[in-house]
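Pasting a structure here, questions to come.
For this view, one protein chain was removed and the others were kept in their places.
Entry: subunit A
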Amino acid sequence: MITIRALTKRFGDVTAVDDLTVEIRPGQVTGFLGPNGAGKSTTMRMVLGLDRPTAGQSLVNGRDYRTLRHPLHEVGALLDATGVHPARSGVAHLRAMARSNGVPARRVTEVLDLVGLDARAAGKPGRALSLGMGQRLGIAGALLGDPPVLLLDEPVNGLDPDGVRWIRGFTRRLADEGRTVLVSSHLMSEMQQTADRVVVMGRGRLVADAPLAELIAARPAASVRIRGPEPAALAALGDRLAAEGATVTTDGGGMSVAGSTAGRVGDLAHEMGVRLHELAPVAPSLEEAFLELTADSVEYAAGATGGGTR
């Protein structure tokens, strides 16, 4: 359980996190979404006691992170920079972490197995690790103390499809074991695959906090795409649908019908003898829901992407 209350962080004139109040519950994967610069990383860093909040507080299982003596048993975290010294081997990195929190040395071998790093890869110095190996090492570090709470900042960044699939399965399993799992991403599609609940930030503020299904259902209505070889007949079908109360938009050679169902459109087409080449229900993606939610809170306009993560 992560409790965030009225959390605010200002860097000079810039308000990175603005009066954020949210609760991250155990037993589910919570997706933490927002465009670059929305304040996700800063929030996570404050939860981990790395950045000092300007105001408000964040608690992990009811306690301030900075007061924890052996925090690796309470919270595991993967930050976008893994924090491995370039000249230190992965094993030595984990061993130092383990020793600082009274974790037995054999646990290092266990977590390396868990994330699928072999002895050769773990023996490499930090600078020689590929992005994928670095992420796995970071997750191994997060799991060292077998913590009930996990924070993963952009875990799929730079991973190959194999790695992405692995992370998805892995976060699922961790949540199913009853842990609190918070996964940040700016990729909405990624969350659609893994999250049970979604917390969306934009410009430092909370934009949405809802179960994934609810968020998708609430925003852009489901629509039906149709396409056919006879424009005139198609237009007539469109008029009928509009008369029934649906919203019809025409686009090059086809139509998009909102406020109706694929069944109704198909029946009507059959009744009117309109030939269709395509009849496809289009489920609103989280991407669209997200874009709509954050439309007015995107900090960086197109062309100025990147940044945001430190």
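What we mean here is this: contacts are C-beta pairs under 8 Å (C-beta built on N, C-alpha and C of every residue); 3 or more make two chains touch, one makes a residue touch a chain; residues count from 1.
What we mean here is this: contacts and distances are computed from a predicted model.
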item	value
Undepicted complex member, UniProt protein name, chosen from "L-serine dehydratase", "Formate dehydrogenase major subunit", "ABC-2 type transport system permease protein" or "Inner-membrane translocator"	"ABC-2 type transport system permease protein"
Residue among A:52, A:106 or A:120 touching the omitted chain	A:52
Absent-chain contact - pick from A:87, A:131 or A:213	A:87
Identified contact with the non-displayed chain, of A:97, A:121 or A:274	A:97
Touching residue (missing chain; options A:141, A:155 or A:202)	A:141
Positions on subunit A where the hidden chain makes contact	45, 48-52, 65-69, 71-72, 77, 79, 81-89, 92-93, 95-97, 99-101, 126, 141
